[in-house]
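Inspection log for the structure reproduced underneath, given as structure tokens.
Heads up, one of the protein chains got dropped from this complex, but the rest are sitting where they should.
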Amino acid sequence: MSLLQEERVRERDYLTSEYTLKSWLLTTDHKRIGLMYMVSITFFFFIGGAAATLMRLELMTPKGDILHSPDAYNRLFTMHGIVMVFFFLIPSIPAVLGNFLLPLMIGARDLAFPRLNLLSWYIYMIGGLVALFVLIFGGIDTGWTFYTPFSSMFSNTMVVPAAASVFITGFSSILTGMNIIVTTHTMRAPGMTWFRLPLFVWGHYATSLIFVLGTPVLAISLALLAAERLLHLGIFDPALGGDPILFQHLFWFYSHPAVYIMVLPGMAVVSEIVPCFARRPIFGYKFIAISSLAIAVLSFFVWGHHMFVSGQSMYGGMIFSILSFLVAIPSGIKVFNWTATLYKGSIRLDTPMLYALGFIGLFTIGGLTGLMLATMAIDVHVHDTYFIVAHFHYIMVGGAVMAYMGGIHFWWPKMTGRMYPEMMGKLSALLVFIGFHLTFFPQFILGYLGMPRRYFEYDPEFQVLNVMSTAGASILAVGYVLPLVYLLLSLKIGPIAGPNPWNATGLEWQTSSPPPPHNFDETPVVTVGPYAYSPEATEEAINHERD
Amino acid sequence: MRQHIVSVRTNVTIFLILQLLLVATVALAYVPLGKMHLTTSLTIAVAKAVLIVLYFMHIRWSRKLNWVFASASLVWFALLLALTMSDYLTRDWLPIPGK
Partner (left out) sequence: MSATETGAAQETTTTADPLLYHHFDDLEQQNDTSILGMWAFLATEVMFFGGLFVAYALFRHQHWTAFVEASRFQNVMLGAVNTSVLLTSSLTMAMAVRSSHLNQRKPVVWYLIATMVLGSAFLGIKGYEYHAHYEEHLAPGVNWDWEKAKTHGERSDYTEPPKASPLAGANGTRYVSDPSIGEKAKLYYFLYFFMTGLHAFHMVIGLIAVGLIAYLAQKNWVSGCGATHIEVTGLYWHFIDVIWVFLYPLLYLIEPGRS
């Protein structure tokens, strides 16, 4: 296509249809909202990252020397947790990629409730502003888990505003979840039956079940915390008839499924990337689809495994332990199916695939250690040690963040119409992988040896492993800063991408890059299932590309 | 267009049943039922809720999917309640303090 023709085709894409600030701030276009979310969560990611950097610097030496007090360290890990969990991980894939891609993938013109979508972004920003306010004025020191009675009775920090920021942002999640669920039910294109949906949609649907059913309980737990803190009623004070464990039950009822909010979309992304770069249809499509739902449902049954040593009854602990074993099964099914998809595939190790493969390996390690932790007998020893920290970072960072990065790279050409530099992409993926292992694997050992979490000082015997961890973190940091730079640069100087640079299947690749404001010039009619890849077709496509 | 329009008779009948159930619930509260008070009052409350959901909220004539959404939310609440209380109701079953 000539340059002039390309220019004309690109004239009316969703980015260039209107340029005013108002057209962005009052947009109801799910694609623009997805981009706005991307900017916001990237900002919070780097704030959370800054907190982590300071923590790792402090932990290079056994004594507390960089920070001026243990309180400062407490505030750092709390803000790291709150920002990373509520303002980065939970919205990341669903609000950025989910918002952008879901209507495209199902052949719709927008989500079911576009104005609620915009409202969800504004609510997120308001919550974020309150969180920033708390951060600037010293943060809080309760841990992101806000455990009572410390948070309700003893902490001298701004607990109520911090709880308020999370409360507010929760409504953003709820709206996104409602939108995704209803959209998937009512707005699929003709011929797009449930079992022809891409697994990305299944994964986001399952995630949205958790958004809708879990988040309100978090909201209530924080509201009760605020009431207790302001009115000193004794809800969580045993001396006045209350129970601090009640807070934990209500908090973890959401926060455990929340970790599946963070990982299910990651799995959804991986399910899109792996078939494309192995040039094979996904193995066990229905199993992966149903497993996504199973994970969402089962995730609500297991929250007590965070409370084995909190004072929960032994029998309660046993019930939760057994149920926690169950929830690992559908995750395992997915890992097996992705691996089977790779078997005899024509594997291309492009950047998205590197991230996806990294996800599979690291999530597996994280998940297996999760099984170890579900075992009460082990958990009572490693609870509140670095073993736990390593476990969840393997899943959150090794899993969810890598999947997010993979997804951003995979769909970058679709969202922006530009390609990123492949060598830089591969380099960053490699740096992240190496940096990640160096940062977090030593933490398993540290935890097993007994180093407690949330401590800014430690026994000198742990120093070597801590230094390794900090060294890894610095590599990891480079791995995250690089994409920020080259992805932004690609907007100006990256090669222009066609509608389907990866030769992927899926409706989103059948429209231009970037898509027009209303997504499709004609409503697509679906006649085949997803992932109609074959190595032979790939050969043909590659040969065709060279012409 | 919605397929089904509720008759005035249906609406009023349901309303009257609801008011009767209300009278019943208050009356029974004053009858010495011992341990059965909670069960009785909750059963009547559930009956009222079911009537409101089925008729006033149209579930009886709605898509199956709406029924699924309504039921799922109740099941989830029951899950929260049941598993939380499973901790409290099984405390002190073992001779270990705090377990």
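So that you can tell them apart, the chains are marked A and B in the order they are listed, and the count of residues begins at 1 in each.
By our rule, a contact is a pair of C-beta atoms (placed from the backbone, for glycine too) under 8 Å apart; a residue touches a chain by one contact, two chains touch by 3 or more.
All values reported here derive from a predicted model rather than from experimental measurement.
**Student:** Hey, which of A:S120, A:T169 or A:T215 is the one touching the hidden chain?
**Tutor:** Within the whole complex, the residue contacting the unshown chain is A:T215.
**Student:** Check each of A:L57, A:M153 or A:A227 against the chain that is not shown and name the one that touches it.
**Tutor:** Going through A:L57, A:M153 or A:A227 one by one, A:A227 is the residue touching the chain not shown.
**Student:** May I ask you to list the residues on chain A that touch the chain which is not drawn?
**Tutor:** Spelled out for chain A, the touching residues are 12, 108-114, 174, 177-178, 181-182, 185-187, 212-217, 219-221, 224, 227, 230-235, 240-243, 246, 249-250, 253, 516-518, 521-523.
**Student:** On chain B, what residues meet the omitted chain?
**Tutor:** 1-2, 5-6, 8, 11-12, 15, 18-19, 22, 25-26, 29-32, 37, 41-42, 44-45, 48-49, 52-53, 55-58, 62-63, 65-66, 69-70, 72-74, 76-77, 80-81, 84-85, 88-89
Following the convention adopted for this analysis, only the chains that are shown with their structure count from here on.
**Student:** Whole-Å distance, chain A centre to chain B centre, using C-alpha means?
**Tutor:** Here chain A and chain B have centroids separated by 36 Å.
**Student:** Mind pulling up the chain A residues that touch chain B in the complex?
**Tutor:** 185, 213, 217, 245-246, 249-250, 253, 300-301, 303-304, 307, 311-316, 319-320
**Student:** Which bits of chain B are touching chain A when the two form their complex?
**Tutor:** Contact set of chain B toward chain A: 65, 72-73, 76, 79-80, 83-84, 86-88, 90-94, 96, 98-99.
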